[in-house]
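Scroll down for the structure; my scribbles are underneath it.
The complex is shown incomplete by one protein chain, all other protein chains being positioned as in the whole.
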Amino acid sequence: MPESNAPIRFTIPIGPQHPALKEPGHFQFTVDGEVVTSAYVRLGYAHRGIEKAAEQRSWIQNLYLIERICGICSHIHALAYCLAVENLAHVEAPPRAQAIRTVVAELERIHSHFLWIGVSAHEAGFETLFMYSWRDRETVMDLLEGLTGNRVNYSANLLGGVKFDIDQAQADSIRKGLDFLEERTRHYLDVISHDSTFLQRTRGIGVMTSAQAEVMGAVGPTARASNVKRDLRVEAPYAAYKAFPVQMVLDTRGDLEARFEVRLKELFESFRLIRQILDALPEGELAVRLPRRIPAGETVVRLEAPRGEVYYFVKSAGADKPERLKVRTPTICNLTSVIRLAVGHQLADVPMILAGIDPCFSCNDRMVQVRDTKNDSQKLMTWEQLRQHGIDFYRSNGK
Amino acid sequence: MNTQEIITLAEGIVQQWDWATEVSHPRPNQLDVHVKLLKELVPIVVGLRVKRLGYLCAIVGIDLGPEANEMEVLYHFCPGDVLIALRVRVPRQDGTVPSLSEVIPSAEVFERELHEMFGIEITGLRNTERLYLPESWPEGLYPLCKDFNPASLTDHAGEN
Amino acid sequence: MNRLATMFPDVFKSIFIRPVTEKYPFERPEKVERLRGLLQFDPANCSGCGLCAMDCPAMALEVTMIDRKARKFYITYHTDRCMFCGQCVVTCNKGSLSMSNDEWELASLDKNDFTIIFGEKPDAEPALAGQPAGQPEPTKPA
Partner (left out) sequence: MNVLLGIASLLVFPGGLFLLVSGLMYEWADHKLIALLQNRVGPRWFQPFADTLKLLMKEEIIPDGVNSIMFVGLPLMALAGALTAGLYIPLAGLPPTFGFPGDLIVVLYLLSLLTLGIGLAGANTLDRFSLIGATRTLTQVFSYEAPFLLALLGPAMVAGSWQVGKISAYAGSHWLILTQPLGFLVAVIGLMGKLELAPFDAPEAHTEIVAGAMTEYSGRGLALFNLGRAVELVIGLTLVSAFYLGGLSNPLWFLTKTLALLLVLVGIQSLLTRLRIDQTVGLWWRYGVLLVLIQWLIVILFRGF
């Protein structure tokens, strides 16, 4: 309750159940008229205790548990887990399996980005773009279904390889689908960068500078739209990205429009990469066998999910179950940064800013509380302050 | 900066605390730093951060079990494809680590999760409200500890 | 050049084409070759080893051994627990399991329809039934 002589603040709660959010999350925005003066997040409504559950299941069973962390980027989670387990077991999946994993990962990226265009268009109130982008998303989902037998939760991975092969007919249907999708992507890129009513809602909104993005630890397309070079496919190539490199898509503007453009331009890279892999699919086995007990050790795997960097820490004690499994998803990194950007914007822009990072709360699987009042935001240090802080620390240590 | 340069740079920074740390290379792109003196943790982090090696990927807590009677906290910094792991050991009961949130804002989330899941106290954390466990979660029960038994929860399930 | 109504070509075209909406119960989607539907069992080579049950992440399979020597056993398949991941098909090295690609409409009003018995289940449980093979101690969800 506001104090009697304090200016009356108006708090708008968004979520856990709200039409703008397809997943549960709770946001509180204090508004002054239409302008947001503070923002507050609380997540974790989709917390399922997966990290604990994983300690009680066998290595193989976990693969499917992990795949269900997120419905959109299910493959990348399973892939990260597989790579971690293979790492621990000192096995490498055969090159053909790696290539197929990469194809599925890129198809998933296309699927995720198309979904995201639709969601953000919906937040912006552009229903037609929403409907058309989701219509076209069906194409990539059908491709994935044809390839793996399921539209979501593809279960393409096995510990040590993949389940499904890509034969000539599959490759042809994927190529055909990609041609259509590429044409559509070109069209959507035109729409989001030239439609004047849409640009009114994206241009100059939610600007995050490169320095801010770096300090607050943004990842994925959100960071790249602010010209932060952070793409693990380039920095630390995994699976088949070593043999088939990708280009990093960067933008300097850092606003919503840049985030849109980065994501769509990334799709062209995906199309190109998938075609390239299909043309030069390495021959060989699909999977190698892994022991049921994984040797003791610990490993960290970081992959570039459609939304940004996923991080997996897996520790084995040599048993048939993991000792500790830790997942960190991209949303948690981006949410803390972007929620601060909402302050000072119109309430109408907030759903767009939220959607701009492509939040995934079930992925996130944890709860954040970032109270961002005006005092608190001063806790954020600029590089200069940080440098000074560092010098002070060195001094106090007599160095 | 390539992998080798980053590793060398990081090692150079950590060397300044050689009385408090122990460095090892489990993998070519990984640098493990065992921090033996807790109060040196934040200065080391600042040292890394100033050289732009301070992209904090995650903070991982590991319960080493009742026999070891210790918990391990891992701070993973991931500049490029390098992994710098600061490892800290704390006692299983009343373990305490300093907060990094003054230096790295995004650390707050990870630290609160750490506190919630392992019962490790974080000194200097501004906000210690419940993080991702429900409000009705019993006090002093830390789900990621090895001796936590999920079945014990059924006793509390009827409360709300 | 920024302009209004960039979606006009789509909108105009859609007047002349059919809606893409699938009228599902009336029009059936095309059959997908690799679709993972209901699990099928071929008893020919099955030895009742129970590996499938061990690897099943959803504990949808239970192998019950009646007589280990005579290789008499039956498998209980809980379709309501199954999440159609296909791990059991990969795990089975005898090729006894496969997934149907046209049986995927599994909704039912009767709970009993969700339990399918592979093999022959004796009418009465024998008093000295063997331990469930392969199945680890079932951890009951709280």
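In order of appearance the chains are A, B and C, and numbering begins at 1 in each one.
Criterion: contacts are C-beta pairs under 8 Å (C-beta built on N, C-alpha and C of every residue); 3 or more make two chains touch, one makes a residue touch a chain.
Since we're looking at a predicted model, the values are computed, not measured.
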item	value
Visible contact partners (per top-of-document touch definition) of the missing chain	A, C
Candidate in contact with the missing chain, chosen from A:Tyr45, A:Trp59, A:Phe126 or A:Phe260	A:Phe126
Candidate in contact with the missing chain, chosen from A:Gly25, A:Gly149, A:Gly206 or A:Pro351	A:Pro351
Option touching the unshown chain, where C:Ile17, C:Ala70 or C:Ala107 are the choices	C:Ile17
In subunit A, positions touching the absent partner	10-13, 18-20, 31, 34, 121-129, 131-132, 135, 195, 197-198, 200-201, 346-351
For subunit C, the residues touching the chain missing from this view	4-5, 7-8, 10-11, 14-15, 17, 19-21, 23
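Operating definition for what follows: only the chains that are shown with their structure count from here on.
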item	value
CA centroid of subunit A to CA centroid of subunit B, Å	23
Inter-chain centre distance, subunit B versus subunit C - centres from mean C-alpha coordinates, in Å	41
Subunit A and subunit C: spacing of chain centres that average the CA atoms, whole Å	30
Per-residue multi-chain contacts in subunit B, two or more chains	150
Subunit A-facing residues of subunit C, complex	1-7, 9-11, 20, 32-36, 54-58, 83-87, 90-91, 99, 101, 139
Touching residues on subunit A, where the partner in the complex is subunit C	56-58, 60-65, 67-68, 128-129, 132, 135, 138, 145-150, 153, 155, 158, 163-164, 187, 190-191, 194-199
Subunit A - residues contacting subunit B, complex	43-44, 47, 49, 51-52, 214-217, 232, 235-236, 300, 302, 309, 311, 313, 315, 323-324, 326, 328, 332-333, 336-337, 365-371, 379-381, 386-387, 389-390, 393-394, 397, 399
